[in-house]
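With one protein chain held back, the other chains of the complex are shown just where they sit.
In order of appearance the chains are A, B and C, and numbering begins at 1 in each one.
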Amino acid sequence: MAELKLADYKTTVHNDWCPGCGDFGILSAIQMALSEMQIPRHKAVIFSGIGCSGKTPHFINVYGIHTLHGRVLPFAQGAKIANPDLEIIAVGGDGDGLGIGAGHFVGAGRKNVDIPYLIFNNEVYGLTKGQASPTLRLGEKTKSLVTPNTNNSVNPIALAFVSGFTFIARSYSYDVKHLKDTIKRAITHKGLAFVDVLQPCPTYDDIHTREWFQGKNKPDSEKAVPRIYKIEEAGYDGVIREESEVNGKMSKILEFSSEWGDKIPIGIFYQNELIPSYHERIAENIKDYFARPPSHQEISDIENKPAARIDKILDKLQIN
Amino acid sequence: MAELKLADYKTTVHNDWCPGCGDFGILSAIQMALSEMQIPRHKAVIFSGIGCSGKTPHFINVYGIHTLHGRVLPFAQGAKIANPDLEIIAVGGDGDGLGIGAGHFVGAGRKNVDIPYLIFNNEVYGLTKGQASPTLRLGEKTKSLVTPNTNNSVNPIALAFVSGFTFIARSYSYDVKHLKDTIKRAITHKGLAFVDVLQPCPTYDDIHTREWFQGKNKPDSEKAVPRIYKIEEAGYDGVIREESEVNGKMSKILEFSSEWGDKIPIGIFYQNELIPSYHERIAENIKDYFARPPSHQEISDIENKPAARIDKILDKLQIN
Amino acid sequence: MSFLANANSISWLIGGPQGSGVDSAANIFAKTCAKEGFHIFGKREFYSNIKGEHSYFTIRISEKPVSSQLEEINMLVSFDAETVFRHADKVSPSGVIIYDSSLAETVLDEVPSIDFQANKRIGKLLEDSGQPLNLSGMLELAKARGCIVYGLPYYEMIEAVAKKMNDPKLSKLSRVVNVMAISASISLLGIKKDMLISAIQEVFGSKPKLVTSNIEAAEYAYSYIGTKFDTKNIKNKITPKDVLKDYVLISGSQAAAIGKILGGCRFQTYYPITPASDESEFLESNQIIDQVDGKNGSVVVVQTEDEIAAITMAIGASLTGVRTATATSGPGFSLMAEALGWAGMNEVPLVVTMYQRAGPSTGLPTRHEQSDLLFAINAGHGDFPKIVLASGDIEEAFYDSIKVFNFAEIYQLPVIHLLDKAISSSIQTCKRFSNDLKIERGKFKSVIDKNQSEGTAGHFQRFKLEDSPISMRVPIGTENAIFWNTGDEHTEEGHISEDPENRNKMMDKRMKKLDLALEKIAENDKAICYDFESDSKNVVISWGSTKGAILEALEKLSEEGSKLRFIQVRLLHPFPTETVKKFLTDAKLVIDVEMNYSSQLGSLVQQNTGKEIDYKIVKYNGRPMSTTEIYIALKSILSGNNERRIVLDGGT
Partner (left out) sequence: MSFLANANSISWLIGGPQGSGVDSAANIFAKTCAKEGFHIFGKREFYSNIKGEHSYFTIRISEKPVSSQLEEINMLVSFDAETVFRHADKVSPSGVIIYDSSLAETVLDEVPSIDFQANKRIGKLLEDSGQPLNLSGMLELAKARGCIVYGLPYYEMIEAVAKKMNDPKLSKLSRVVNVMAISASISLLGIKKDMLISAIQEVFGSKPKLVTSNIEAAEYAYSYIGTKFDTKNIKNKITPKDVLKDYVLISGSQAAAIGKILGGCRFQTYYPITPASDESEFLESNQIIDQVDGKNGSVVVVQTEDEIAAITMAIGASLTGVRTATATSGPGFSLMAEALGWAGMNEVPLVVTMYQRAGPSTGLPTRHEQSDLLFAINAGHGDFPKIVLASGDIEEAFYDSIKVFNFAEIYQLPVIHLLDKAISSSIQTCKRFSNDLKIERGKFKSVIDKNQSEGTAGHFQRFKLEDSPISMRVPIGTENAIFWNTGDEHTEEGHISEDPENRNKMMDKRMKKLDLALEKIAENDKAICYDFESDSKNVVISWGSTKGAILEALEKLSEEGSKLRFIQVRLLHPFPTETVKKFLTDAKLVIDVEMNYSSQLGSLVQQNTGKEIDYKIVKYNGRPMSTTEIYIALKSILSGNNERRIVLDGGT
């Protein structure tokens, strides 16, 4: 097959995100990752939730399923379980994934289906005009709020860890290269992978802006010192090679997850491939699951007769 | 008022839990806590979800609201926000609270409404006949399962911590005294309190039975050594007295939360009253909220005329 | 009231505390009778409880096919006091009661699981007839009516068996009391012991120890009756016509699950809920599928974190081209409304097997009702197409389980298959199901020629308007066929579009499927008219699980010379207006029979056909309709009763 270029992963659909929106960087990073990995276009499927972020699939020239608010994970898991050959990527907003979708976030962690999941973390409900999202901190008041936020924020990294995600990373929408590399790692990871993408929303979030991340408004330093730092560059390696390492790494992950303000870590906090994926768990019961998953099975012959035989089951229920 | 006796907190409703069910101990502990605290019967309201556990309120002679599967927390929060004078207790199953209700569990943590919440943790969906609940561990096969459990278990203690619960404890349904004391502490706590109650289900869970907890089937010891130990007795104190202590305690809490098998900690892992409750957050905007919460406001006069005046609002919209 | 218990047919009931083996006893009894050559219809009744509350199983055995229950009981089999308290008054004169003789003095008030309402009713019954408020009182009442009662000293009998088996661990043996009870009843009915023995072997087949002890107990009880009692007076001795060849004894949830397997369902999601989970658990137990080609297929059954995940995961799977279903009941279905709309909007084939139970809200979770019809039809905001089909009995449940997948794929939309607790947990002797069915997948391809992909943006047109209302469908992952889906209104490729003109075309495309479905779906799948070989202008109309009881009542009325026509509506949405109108053309009296408060089908009939419903027979006490009460209600209407709405209240 001919080599696929970056442009091949772009659609001509008019993109209506606000100028300067962090989502553009994420979109590019996904397209770059797909192209660098040369994933055949028809093999890839982007699932999304609802929100500004939810529009992402329409701009990527692979299968795109723009689902319901908060439900991207179950939709995506269903497809991946039915056809593990697909390269499925789930994306969505922080309100989508951690507000209305928090139950599925936890539920997905328990299954560990082999899917990367990117949350566009902009601290607001973008598409409904800037209400506080679950990642906005208590007491913060972005410009669209009437009163300061009365909810605590949820910590996505820690929540992913506790829920059972086996790959946990964070990146930043304006560091497209880092983000792209992180996405590639998430795709390659065998199991459920979470990437928390810090995504400034210039329209509604006037607190954690691009400038803020760049450190421009740090009061105590003359020159802007970026707040974001890379944990790998600080010598951290999140990969688990033996089950016994998990507990030790746990506190480090949680420590990273609560760093905020002057120092914000990005990178891969955790990767554990020792935990069986949901596919492997199914294959314990259905031996040929990988060879003949649900989507690959013929259910009828050329005459449209059923391929299945129910005789053995009926025999057990037969009266005489 | 005359002293309220334990019997006053009991109803005559026929209790149809299975003989030997751990729920009986929890029921007693709640009744004892209420009676020891002399909470006026009409001031207390037990909210529950759906499941064997969900039937609890019917056996307690205070207001009892048996809600929907997975929704006990929002129901209870609504009542407590509308009337903070009520002593509201939320109870429910592990399927209820950590499966279908996981999104509300996380959401409630973000609000920190002043409510104690008890999860009856029996590792199964009791009332629907023993399917795996979210606390059953991966690969375990209780007698009612066709195949071993394919989901990871969720760790309720860690999840509560990450979600923002400000009081986190565990107790055991057959140690009624410990449980009762823990419930009292949870009731007294200012903020959202979580109690993970280990509750053997003799009918469906043949793995973590009462005998198992008592250590009867530990292979490596002659005499049964109970698996459960009390962290307070081991010198641990979960109370946060300064904000700076939180991070240090965090790793300990998570360490406790992953102990299982031969050593199972019970006790109060965490208590942090430095975080404002949701009520206090409301009172930031509505100064007299505690004196006149929604439930205490008169909305009409004796002639049924509205108490509110909308003139000032209309003035702003008036044309001339 | 024993008008329907003709010769060679009896109505039998066993009761006992939940968890004490009532179900397995009833199953052994049913199997035994079926082996003997009888047709069987059995119905389970139990509380939303795991252990201790009263549960019972009614079984009708008959030389002719039966498909409903009666009000009256010819033989009541018990081993606790509550069963006698609750059911003895339903035993017909000359009927039989088997009870534990050691419990004779049990006082009504001492049975805590009899709730105060039932207590009051039973107490009043006893008081009014001057009987003491205990079990003996209940039995005396029955005897006075002509019933024959047999007290069995179960404890002593068990002791005897234990002794015989040389196994003094009586405690374990106490679990055989249920088998003793049914064995006694079988003996009284004059049915051969061999059948019982082999039924026990089948039911406990996997546990040899249980087989032995149960057989010993059964043998003992069987001969105990013969030796201790004079059974000449028993009017209920019955003999079958013939053996049942190629028959299965099967429940509705089993039938539906097997239908799904044959129908090609390879992915099912569920969240536990009564009475739907039985089906998923049966599927899981049979996840490896035999195939004609000798290979194995498999069905992946996924337990999800909630019902929203169940339906959305199912939709995700369906996009890969798999036949997918989810199964649930009212509360779970309520949570699925939003996602149904997404499937409708994106033209995704999906089957929701909906096991109705008594609502609203948590309602009576283990009881019967058909009250989700209008909700199923209207579930989800906005206008989108779906199909709602209701099966009338266990056999239909099987065949319809295949059809609903065909509909879902042909019309590319969600199909709601309405069943209910009366179908799912009842058992019946059915002619062994046929393998010879058709799988119709509609416009579906998994290979697309590069040149066919020419949307506006050079892409596959998943929602091609030219082919309206049905466009070609491909699994995601197909080469040359990239498309998009969105819950938003969309273009032919599936991109968001707010254009008003496109909107109209897409709405028309989707909604026109309903017209197409009405045009193509077989008449027999729309509605069936049973005319009892007459041109009666009195019409009974109904849907779903009431079918059996209605048919039997009409048969009886027909024998008595009152012929009525019966219209069973199967396709509830889109409503088969023409078909139903045709069956109603010359109708004089239209009687709607439904197991819900508000006569939901009645509303649909009026709305769609303009024909007014003259009489409504409804029931909503959580118990299924018996043939008996339908018969009586119809009879009263025919004889000029002018209540327009008759509320049935039978059942315990």
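Methods note: contacts are C-beta pairs under 8 Å (C-beta built on N, C-alpha and C of every residue); 3 or more make two chains touch, one makes a residue touch a chain.
Since the structure is predicted, the reported quantities are computational estimates derived from the model, not experimental observations.
For the chain omitted from this view, which of the shown chains does it touch?
A, B, C
Where the complex has a chain not shown, which of C:E489, C:D531 or C:E555 is the residue touching it?
C:E489
Tell me which residue among C:M345, C:I387, C:V474 or C:I646 touches the hidden chain in the full complex.
Hidden-chain contact among the options goes to C:M345.
Looking at A:L68, A:I88, A:I286 or A:I319, which makes contact with the chain not pictured?
Result: among the candidates, A:L68 touches the missing chain.
Mind listing the subunit B residues that contact the chain we can't see here?
11-13, 40-43, 45, 47, 50, 55, 57-58, 61-68, 71, 73-83, 85-86, 103-104, 106-107, 110, 282, 285-286, 288-289, 292-295, 297, 299-301, 304-314, 317-320
Using the touch rule from the top, list residues of subunit A that touch the missing partner.
On the subunit A side, contact with the omitted chain comes from 14, 16-19, 50, 52, 68-70, 95, 99-100, 102, 125-129, 131-132, 134, 146-147, 151, 203.
Given the full complex, what residues of subunit C touch the hidden partner chain?
Touching the missing chain: residues 47-48, 115-118, 121, 308, 330-331, 333-335, 337-338, 341-342, 344-346, 356, 358-367, 369, 371-372, 374-375, 377-384, 456, 486-489, 491, 496-504, 507, 511, 596-598, 603-604, 606-608, 610, 612, 620-623, 647, 649, 651-652.
Everything that follows uses one rule, which is that only the chains that are shown with their structure count from here on.
CA centre of subunit B versus CA centre of subunit C: separation in Å?
Whole-Å distance between the two chain centres: 37.
Mind pulling the residue numbers of subunit C that touch at least two other chains?
305-306
Could you list which residues of subunit A touch at least two other chains?
Counting only residues that touch two or more other chains, subunit A contributes 103-104, 106-107, 110, 282, 285.
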